[in-house]
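Excluded from the complex is one protein chain; the other protein chains are retained at their positions.
Just so it is clear, A and B label the chains in written order, and each chain counts residues from 1 on its own.
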Amino acid sequence: MKKTTRITAAVLAALSLSVASAATFAQSAYPNKPIRLIVAFPPGGSTDIIARVVGQKLGERLGTQVVIDNRGGAGGTLGTEIAAKANPDGYTLTMGTTSTHVIAPAAYGKLKYDAVKDFEPITLVASTPYLLVVHPGVKANNLKEFIALAKSQPGKLNYASAGTGSTTQLAMEMLKTSAGIDVVHIPYNGNGPAGTATMGGQVQALFGSMPAVLPHAKSGKLRALAVGTAKRSPALPEVPTVAESGFPGFEVSLWMGFFAPKGTPAPILKQLQGELTKIAQSPEMKEQFERNGASPVTNTPAEMNKLIKTELDKYSKVIKTAGIKLE
Amino acid sequence: MKIKSQEDFWSGMMFIGFGLLAMFISRDYPFGSAMRMGPGYFPIVLGGMLILFGVIVTLTAFKFEGPAIEPFAWRPMIFLSVAFAIFGWGMDRLGFVPSMIALIVLCAAAGREFKWVEVIIMTIVLIVGSWALFIYGLDLPYPLYWER
Partner (left out) sequence: MEGFEGLAQLFPNLMLGFQTAVTVQNLGYCFAGVFLGTIVGVLPGIGPLAAIAMLLPATFNLPPVGALIMLAGIYYGTQYGGSTTAILVNLPGESASVVTCIDGYQMAKNGRAGPALAIAAVGSFFAGTVCTLIIAVAGPPLAEVALKFGAPEYFSLMVMGLIASAVLAHGSLLKAIAMIFLGLIFGIVGTDVNSGMSRFTFGASGLADGLSFVVVAMGLFGFAEILSNLGKGKDAQHRELLTKKIHGLMPTWHDIKISIGSIMRGTAIGAFFGTLPGAGPTISAFSSYAVEKKMAKDNSMFGKGAIQGVAGPESANNAAAQCAFIPTLTLGIPGSATMALMLGALTIQGIAPGPQVMTQRPDLFWGLIASMWIGNAMLVILNLPLIGLWVKLLQVPYRYLFPAIMVFMAIGVYSVNNLDMDIYLTVFFGLMGYVFVKLKCEPAPLILAFVLGPLMEENLRRALLISRGDPTVFLTRPISAGFLIATALLLFFMILPAVRKKREEVLEEDAAA
């Protein structure tokens, strides 16, 4: 007897609890459970670190937990595909980058997601510039001299990249096409090895990502010729841009931003955009980003869509001219 | 010719098989030249070397005496494979708890002794323990059951 009553009481209690929680579930504002932030790269890369730093702050501001879900593989396309197909309830977000939302769609023959149609862009958070460096032994002190050198010995110079189809390769290929020079591509496995090879003089040049090459440019182990951004970098104010060295309109950088699956409710997107903008612009994050060679950038969903479309155009052309094919 | 070492004979056969498979799959990859190697160069050369060594190992099986191959334990092979496969398939579709139940019960069934009471206790202990460690402690993003 006693036993049954106790069980009944327990069941009743459990039921009322679940009803109560269902009620709060329906009423309470977003978010009421942890948010999953898909990072389409394995832990340790710059995208992962920025995602972790921003995710931590986003969780604090929203009063929930942001769980980083690393789904690395296939140049970031695997995780991005998972994010595209996730439930659009605001509890799955992804950190998209130039690689996942521009280069992969442009370079891969078949891709299982559409960078524009499958996502709701929220805002950019950071962007990393690229810096053209040469080994100090190379007889060129600026971009003009480097191009003259390459023209005087076509096919003799080498440049390193972080891999076939990486932004570091595309940046150099763009420069090659605009300047009409022939420099041989030597692919490495990431920015680090490419930087080491250039420092060791195994290859002569590298259009490297800022965090990887900046310390060496400062110490003199590498010579900086030009930055790929539209404006000069505050970290290296004396180094001119590629654009002002004779190639107007040249701009290459790697951006990182937040995306939600298509169909995520507008109020949630707006809330996230507001919070993320505040986070990215806070002095604390600015400092944190700058340590990682990045700078905070924020914008609106409309601007993001436009950015993706312009960049898709730009990089598709480069990829076609350079004959890069990924499968 | 008599096969003196079953172990060596079948090892050789296995190497030859893998070598042929590698060469077959890479038949369409651009081969390039020794100076400018294409993506097909390495796999073809490796496949060839593996076949070569496979043949040598097979030949030694006719020359040197060796023990017979011990019998395979089919029951654990099947149960453990199925247990793992269901776990992998289920994590994203059924959730953590159902996948774990399938994994643990099927694993236990692979052994010789299977007592329901023991298995149930073990299942509960392992699920609670790994939930505490992986999901609660390490924040791994796995849903407990099929609803996200």
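Definition applied: a residue touches a chain if its C-beta (ideal position, glycine included) is under 8 Å from a C-beta of that chain, and two chains touch if they have at least 3 such contacts.
These numbers come from a predicted model, not from an experiment.
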| item | value |
| --- | --- |
| Residue in contact with the excluded chain [from B:56, B:124 or B:144] | B:56 |
| Listed residues A:72, A:246 or A:265, member touching the removed chain | A:72 |
| Per the touch definition above, residue among B:80, B:97 or B:120 touching the missing chain | B:80 |
| Interface with the unshown chain - residue positions in chain B | 7-8, 10-11, 14-15, 18-19, 22, 25-26, 29-30, 33-39, 42-43, 46-47, 49-50, 53-54, 56-57, 60, 63-64, 69-73, 76-77, 80-81, 83-85, 87-89, 91-92, 100, 103-104, 107-108, 110-113, 118, 122, 126, 130, 133-134, 138-141 |
| Residues in chain A touching the chain absent from view | 42-46, 48-49, 52-53, 56, 68-75, 77-78, 81, 112, 158, 163-165, 184, 186-189, 192-193, 195-197, 199-200, 202-203, 212, 215-216, 218-219, 221, 288, 291-292, 324-327 |
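Here is the rule we go by: only the chains that are shown with their structure count from here on.
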| item | value |
| --- | --- |
| Chain A and chain B: spacing of chain centres that average the CA atoms, whole Å | 36 |
| In the complex with chain A, residue positions of chain B that touch it | 139, 141, 148 |
| Touching residues (chain side chain A, partner chain B) in the complex | 34, 36, 65, 67, 69, 87, 91 |
